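A single protein chain has been removed from this complex, and every other one stays in its place.
Presenting chain A:
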Amino acid sequence: MNTRAAEWDRNTALSLGVVLAGLLLLYFPYLKTLLVDWETNDNYSHGYFIPLLSLYMVYSIRDRLKNLPVQPGYWGLVLILMGLGQLVIAKIGAEFFLQRTSFIVVLLGVILFFLGTKYFKALLVPVLYLVFMIPLPAVVWNKIAFPLQLFSSFLTEKVVSLLGISVFREGNILHLAETSLEVVDACSGLRSLVTMFALSAAFAWLQSLPVWKKWLLFFMAAPIAIFANIIRLTGTAILASRYGGDVAQGFLHEFSGMVTFFVGLGLLIGLSVLLGSPFRDPSVTIGTR
């Protein structure tokens, strides 16, 4: 079967449709709670966009997908079994992250089992992209957020004192002449880091760039998020030194998150344009991945 390429036929479409419906049915209880998370967990309010972006990624390569040969692969069955095993174990262990990510494993297994390696490779990134919609376990999140919080406070202290405002830092607290600011979890930069990675991954995928430039664009999300966050914290500190802590705290929690996001987005767009058109490598064909 693997050697003889079959074409898309009615049976393939029908079988795949039924299996995908079954997959969604099986995972419904584990995925529906994601909606609650996106609404209540500020760190994952971008979650709504991820499935849509993933679908758009698939849509963007639809022409190529149509022409790929269907070569069902038995390794897909192994992947499906692994994913389902992960679901059962994660359910017993009451571990949400593993329950939800097992959906991605099973979905990849279904693609490999029904459509084969070529489709698996073509759809790997759009399917893996769904990981961005699943909140990290809180224990892991806090483990990363706390050092990032300290790092952000440290850098902000340097920038603020360079601007000639006297500041004294004690852990995550920035003491200014008039008031003190605490760099809390929300300003750790991890929130913008996750969102920036989700964005840069989509950018890297949708742009036709050489593979190394795609990876570069993807990983530049980290410095961009940190930079945007420093701007946010520094701006807040400047405001606090001028207009007092209350204004700054209000600003910090209402408005500056948006500023961070748009600064980051602008930098990402700038970078992808820079990596793209002016230095375009003529040997690159569109949609190499």
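Everything below uses one rule, namely that a contact is a pair of C-beta atoms (placed from the backbone, for glycine too) under 8 Å apart; a residue touches a chain by one contact, two chains touch by 3 or more; residues count from 1.
Throughout what follows, contacts and distances are computed from a predicted model.
Student: Quick one: the chain not pictured, UniProt calls it what, "YCII-related domain-containing protein", "Electron transfer flavoprotein subunit alpha/FixB family protein", "Na(+)-translocating NADH-quinone reductase subunit C" or "EpsI family protein"?
Tutor: Hidden chain, UniProt protein name: "EpsI family protein".
Student: Taking the full complex into account, find the residue in A:Val110, A:Val160, A:Leu193 or A:Ile224 that is in contact with the omitted chain.
Tutor: Selected residue, touching the omitted chain: A:Val110.
Student: Considering the complete complex, identify which of A:Leu35, A:Leu55 or A:Val88 is in touch with the unshown chain.
Tutor: Here the residue in touch with the unshown chain is A:Val88.
Student: Looking at A:Asn142, A:Ser161, A:Thr179 or A:Gln207, which residue reaches the missing chain?
Tutor: Here the residue in touch with the unshown chain is A:Asn142.
Student: If the hidden chain were put back, which of A:Ser15, A:Thr33, A:Ser60 or A:Ser166 would touch it?
Tutor: The one listed residue touching the chain not shown is A:Ser15.
Student: At which residues does chain A meet the chain that is not included here?
Tutor: So the residues of chain A touching the unseen chain are 1, 9, 11-12, 14-16, 18-19, 22-23, 25-26, 72, 77, 80-81, 84, 87-89, 91-95, 110, 113-114, 138-139, 142-143, 146, 149, 171-173, 185.
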